[in-house]
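Just below is one structure, and these are the notes that go with it.
Just one protein chain is left out here, and the rest sit where they should.
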Amino acid sequence: MTESVTEAAIPLLELRNLGCERDERLLFSGLDVQLFPGDVVQIGGPNGAGKTTLLRALAGISTDFHGQIRYAGQALPEAAWEFAGDSLYLGHLPGIKKALTPAENLEWYKAQSGAAISIGDALAAVGLYGYEDTPCYQLSAGQLRRVALARLHLSCARIWILDEPFTAIDKLGVSQLEALIAQQSAKGGVVILTSHQDLSLPQLRMVNLQDYQSARDKTKIGLGSLSDGDAYHA
Amino acid sequence: MTESVTEAAIPLLELRNLGCERDERLLFSGLDVQLFPGDVVQIGGPNGAGKTTLLRALAGISTDFHGQIRYAGQALPEAAWEFAGDSLYLGHLPGIKKALTPAENLEWYKAQSGAAISIGDALAAVGLYGYEDTPCYQLSAGQLRRVALARLHLSCARIWILDEPFTAIDKLGVSQLEALIAQQSAKGGVVILTSHQDLSLPQLRMVNLQDYQSARDKTKIGLGSLSDGDAYHA
Amino acid sequence: MKFQFESIADFIAMNGHGPYVWASYAITFAVLIFLLVSPLLQKKAFVKQQIKQQKLAQANNSASELTE
Amino acid sequence: MRDNSPAASLLGGFIASFRRDLLIAARHKAELTNPLVFFLIAVTLIPLGVSPEKTVLALLAPGIVWVMALLATLLSLDGLFRSDYDDGSLEQMLISPQSLYFTVMAKVLVHWLVSGLPVTLLAPVLGLMLSLPIEGYLPLLASLALGTASMSLIGAVGAALTVSLRKGGLLLSLIVMPLYIPVLIFGASAVQTAVQGGAIGMQLAVLGAFLALAIVLAPIAALGALRISTNG
Amino acid sequence: MRDNSPAASLLGGFIASFRRDLLIAARHKAELTNPLVFFLIAVTLIPLGVSPEKTVLALLAPGIVWVMALLATLLSLDGLFRSDYDDGSLEQMLISPQSLYFTVMAKVLVHWLVSGLPVTLLAPVLGLMLSLPIEGYLPLLASLALGTASMSLIGAVGAALTVSLRKGGLLLSLIVMPLYIPVLIFGASAVQTAVQGGAIGMQLAVLGAFLALAIVLAPIAALGALRISTNG
């Protein structure tokens, strides 16, 4: 891995020797990544590699991991509060109430982040102009994801953790989202995302989870092979 | 639209002047498509264009449409039973019980279709060899979709209706699925699918739903613009 | 067919059953009036809202014609 | 290319659905005992809230056991089609080339095996706790067996109507409870009459008639309701 | 870049959550009346199942009204965190930089306003229908007001524990019901004692103490439970 150590400063986010397991099966281990302001990292790996597991650990939802996650030089459990205020997680589930309208949904998130941009502008920015007051159950799959993505505009967080943000988004939407990520990086933010699509972002760094699987695992067929009976850490 | 009228035969599936509306807003209308054995059609259009709505109407889940759907020369409400036996629909929701294992899930579908291939082989074909007996709630997002995709191997249906089948699937999986679709087309089947990705299938025909929106609609901003107050049928 | 009570006060008292009788009639007529008035009010509100929308649509139309 | 003899498909659909649902029920072992435990606890609350005296309890026993059995059945209804709807299986079921009457019947049967039957079997124990006189036990078993089956069937209609609604649970109760009242009346009365030494042939016959009617009509209504619910 | 004075954030989080939940509740108007209607119908079943005689009903009234109020509260608990879990809002809530104690409190408060309070206000009407003697009404109101609030709080812990399970409804009942028993005993006894002409200061004091304890401890426990449920 080539680290872009441009300055001797403390990385904004750092994973030290990180490993995750699910049901006592080791998914990956020994993951070391340093993220400095401006970095964009795409976590790669086939289905079941552990991308979602990793992102949930990073976001602080799951605590089932080994190793350390450090935020601005502090280990996470201690700096959890500051980290929560400075990070934004978008998972497989959009976190959107179907009974409410997009505007009402976002109000709650806006109250947290205290961003300056208005909700209407944020919705317009994701192509939902005119849908502010349509209840969310009337939205299509992609429109619903867009409501969730509007949070990116509403947030002042420097760290974005995005699990397959391009799901169900059409082509124009994908390129807009890429531009937004590039902009966040230019502003000195950090973006960690997963996606099975190739992205056209110049600053992009890839981290492939397959590289961090135990040696024996890799000899098997890569795709979705269950490594039962071994690869357990003793 | 260029129709591939290779033979003067009756099309396997035919949409005549089809139109769908949601909550009295017309999504598209005047859709005429003829599908002959071997055809693969990708329904295009931005988020909210009405792709899912169209596929649900085709599959027989929703009856909220105008115009006619004809299966092998018969209008659908009459031929619904035969059509049900000869078609396979995969929607945004996978139709997989999380409490059951992949094998148990597929058994129900196999009982319907009476295909010759074994469930184990079907699972292996979608890269889930070894996961037969893992409960589905332990699968990753992509693996869960793969269980649903295994139904494609288990079915004898000639008509496949697939709503964003590539969601959450990794690259290798996408190319395998493309190959499977090509094979179905070669066997004389018909595939209708939606996707926001570009597919590398030679037989592919595109139907863009935006072309079937009413004239005034198109003058507005294409992406996610709400056309209220017009485009209603009087 | 004759007025059954000696006086108006008597009529209101109804031999001590007045409160019951009048309460029932009051509730009933309140409900009947509500049933009658509520659709009328709803219609009024609907028309008002619709006129607002028509104006909005007109404003939009003229705006878009200007830009085109 | 396809072999779909109608009869094989009918029965096959029934058996496949039945096995699948039983399997799911078995997989969620904890949920299996839920209606039972609700029944048990709800009945236990009565002595705590009302009075622990034997004479009072004996008087109440038939009615309370029946009311609580009704509530237990009712509360387990919500899941009847809900999870199928949530994960898309219901759509698949509705467009499958099988007789949906039998698919629905299979689901209802599993529901009864998992809720009504255990509740019926536990009822005598609760009768004992509430000092139900000895003559009441057999009628309690018989009336509950017939009654819970009818209630599962009628409830399926309500469950189908509310399947597409979030938190449908209590709405379902509201819709279904009035329909349960005849069953409750005849069921509780069978036990009471037996305790007082009367003949209960009539009550059981009426409960049987309800059940027969429900078997014929309820799955059809439920099916229609399912189609409507998924259409939106 | 960010201004997050702790006090503003605490209160702001409470108010934002409170408003959001009230809004959702108001959006689902039909659901608002559900616990109420369940309460009404369940109480109605008792005369049908047990006996319509006034003397019997008056004897039962305090206990039955309390038991059914308990069940109504219980059954409305399931939705407390469920929909937040299903759509991912709960994850977001847990990683948000706000005081979660207040977020949980806001949710519980809305739950009580929507279930406990209306049930309390309807109880006198049901008392009337069950021929509750006149002395019972005020104690019924007072004890239910205190009791349903405690039950909402205690129930939140159960709802949090079961949030990640499908069909959690009945399991939830199972977990929570034993915890409700002290509330039920003191609540029903307050009404009964009042009907018999006794003093009920002690019972109300105990209910008040339960409530105070629950306000302090229950949200913390619920929070912990939520973290555990979402961790898997």
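Couple of notes before you dig in:
As written, the chains take the letters A, B, C, D and E, and residue 1 is the first residue of each chain.
Operating definition for what follows: a contact is a pair of C-beta atoms (placed from the backbone, for glycine too) under 8 Å apart; a residue touches a chain by one contact, two chains touch by 3 or more.
What we mean here is this: contacts and distances are computed from a predicted model.
The protein name that UniProt records for the chain not on display, among "3-methyl-2-oxobutanoate dehydrogenase (2-methylpropanoyl-transferring)", "Molybdate transport system ATP-binding protein", "Molybdopterin synthase catalytic subunit" or "Heme exporter protein C", is "Heme exporter protein C". The set of chain B residues touching the chain not shown comprises 23-24, 64, 229, 232, 234. As for the chain not pictured, it touches chain D at residues 157, 161-162, 164-165, 168, 171, 174-175, 177-179, 181-182, 185-186, 189, 217, 221, 224-225, 228-229, 231-232. Although one chain is not displayed, chain C still touches it through residues 1-5, 11, 14-18, 20-21, 23-25, 27-28, 31-32, 34-36, 38-40, 42-43, 46-47, 50-51, 54.
Following the convention adopted for this analysis, only the chains that are shown with their structure count from here on.
Each chain's centre was taken as the mean of its CA atoms, and the one lying most distant from chain B is C. Centre-to-centre spacing of chain C and chain E amounts to 36 Å, using the average Cα coordinate of each chain. Residues of chain D in contact with at least two other chains: 28, 83, 166. Of all residues in chain B, those that touch two or more other chains are 92, 98-99.
Here chain E touches chain A in the complex through residues 1-4, 12-13, 16-17, 20, 23-24, 27-28, 83, 86-89, 91-92, 94-98, 230-231, going by the rule given at the top. Put simply, chain B touches chain D in their complex at residues 59-64, 81-82, 84-87, 89, 91-100, 104, 107-109, 111-112, 114, 135, 156. Those residues of chain D whose C-beta lies close enough to touch chain E in the complex are 28, 30-31, 34-35, 37-38, 41-42, 45-46, 48-51, 56, 59-60, 62-64, 66-67, 70-71, 75-76, 78-79, 82-83, 166-167, 169-171, 173-174, 177-178, 181, 184-185, 188.
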